[in-house]
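All protein chains of the complex are present and in place, except for one that has been dropped.
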Amino acid sequence: MAIAPDSSSRFADYAHPERLVGTEWLRAHLGDPGLVVVESDEDVLLYETGHIPGAVKIDWHTDLNDPVERDYIDGAAFAKLVGGKGIGRDTTVVIYGDKNNWWAAYALWVFSLFGHADVRLLDGGRAKWEADGGEYTTDPATPNAVDYPVVERDDSKIRAYKDDVLAHLGSPLIDVRSPEEFSGERTTAPAYPEEGALRAGHIPSAQNVPWGKAVADDGTFRPLGELNALYRDQAGLKHGDDVVAYCRIGERSSHTWFVLTHLLGFQNVRNYDGSWTEWGSAVRVPIVKGSEPGAVPSK
Amino acid sequence: MTLTRVYPAGGPVHDVDAFYTVPRPEWLRISMIASIDGSAIGADGTSSTLTRGADRTVLGAIRRSSDVVLIGASSLRREGYLLPRSVPLAVVTASGDLTGHSIPAGLEAGRVFVLCPASVAESVNLPGASVIGIDSSGPLSGRSIVDALHHLGFRSVACEGGPTLATHLLADAMVDELCMSTSPVIGGPSAPALPGAPQLSFALSQLLVDDVGVSYARWIPVRPATD
Partner (left out) sequence: MTDLPESLAQIREDFLELEQRDRLLLLLEFANELPELPERYSAHPDLLERVIECQSPVFIFVEVWDDSTVHVFATAPKEAPTTRGFASIIAQGLEGLTVGQVLGVPDDFPNTIGLTEAVSPLRIRGMTGLLARVKRQVREKLAA
């Protein structure tokens, strides 16, 4: 049975306020049966240095990805993974992490691929928890394993493959990387040169809306009015649009996918998780350099 | 790196330590790796080219269930032996000459013990090691080695070779278990894993295999029934 949403006014304007929780709500609900808190970080050791009491760790890199192919684990592996962490099909899952919840959002997106109904983000992640005086523990979590049904992933609704993006050209495309990556000045984010591609630039017609514009300095999501100004006014997204978002390997675009889907209420948003590490190294896909979106190549 | 148990019952191995517990506190195991055709060394004269896959992790599990790691002096020299992290090291030498070892300086007390005949105790050249001189007319017997270890409080022993020491302990009926990793190669320099070993029969108590083809067997010597 799902746990009541965080009904604070801060989230009320969003399209799906039940997808976010604040730190006070979480502190009040820690230990509730039916709730499992999950930490997903960029740094694989951060959880061990201290985590929210009772939280379990799910590492996007090592737990959610297939070790051989560039894809996510299948239904059986997912069931085993989350069941072992005490997560049942009806469990309310709250995910948080470092780096403004990039990887928490990515993990939430993967949970969504498997159709887990009630999965939410802790607004502001680790940084906000700490800023609000929340405590960490180093005690390892000891979840009781439960059964989780084997559900095959449905990639059709929120995931876009390279061919989907090629077919999508002409429809709204959001590139959430830094302006330098977008224009092609650099193939990689300043701190991530190991994730480079052979070519620099962006997918033709993409609007550049760096992911960070959606959050305040403390990592929490900006109010609805500011998000609307950003995505509807500046980037030109309209009600009913079919949108694809991408970045470098899909973690920042998951964050934007969350904003577009759950905060702004767009109903057809897909994350192109192959992102620039795939597009920038793929043979014969169109690429545009410079700070303008560029035109879709004629077929 | 996946480890799977094949015998006694098939299944995944997640916690290797649980598959290498000792049945009783006093237990001496030999832990070795050999090629399919029974050689204890690879092309470089050491076991380094044989070890792969989960072998070091299985070795770690065996060490963690032991009170001490026991090796012969030639292993210390030839293998460039490194200190085990979790347990002390005991080295058996007939001459006391440990030239060529790779043990670092600044050894803390209790990390390395040297077992040798009392007559050569003074000439042991391993600074920082505790030297245990044992009265013996010739090379140390298996019994005297094991007694010395028990005397030091080490009851669960993992002997990691070399072949001479391992064979010696087998011949003296000191061995409770033979843990043999088999590396999926042949054709290296021929160096029998257990040269001149006595004829012995074993019962297989467990077999694991990893995903690069190394197999890990636990063999228990079958002792003739004594009435």
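Quick notes on this structure:
By written order: A and B. Residues from 1 in each chain.
What we mean here is this: a residue touches a chain if its C-beta (ideal position, glycine included) is under 8 Å from a C-beta of that chain, and two chains touch if they have at least 3 such contacts.
Everything numeric here is computed off the predicted structure, so don't read it as measured data.
In the complete assembly, the contact with the undisplayed chain comes from B:T46, out of B:T46, B:S130 or B:S205. Although one chain is hidden here, its contacts on subunit A can still be listed: residues 42-46, 48-49, 59, 61-62, 65, 67, 98, 190-195. Remark: the residues of subunit B touching the chain excluded from display are 1, 15-17, 44, 46, 48, 51, 56-57, 59-61, 63, 80, 82-86, 102, 104.
Simple rule for what comes next: only the chains that are shown with their structure count from here on.
Chain geometry summary: the mean Cα position of subunit A and that of subunit B are 50 Å apart.
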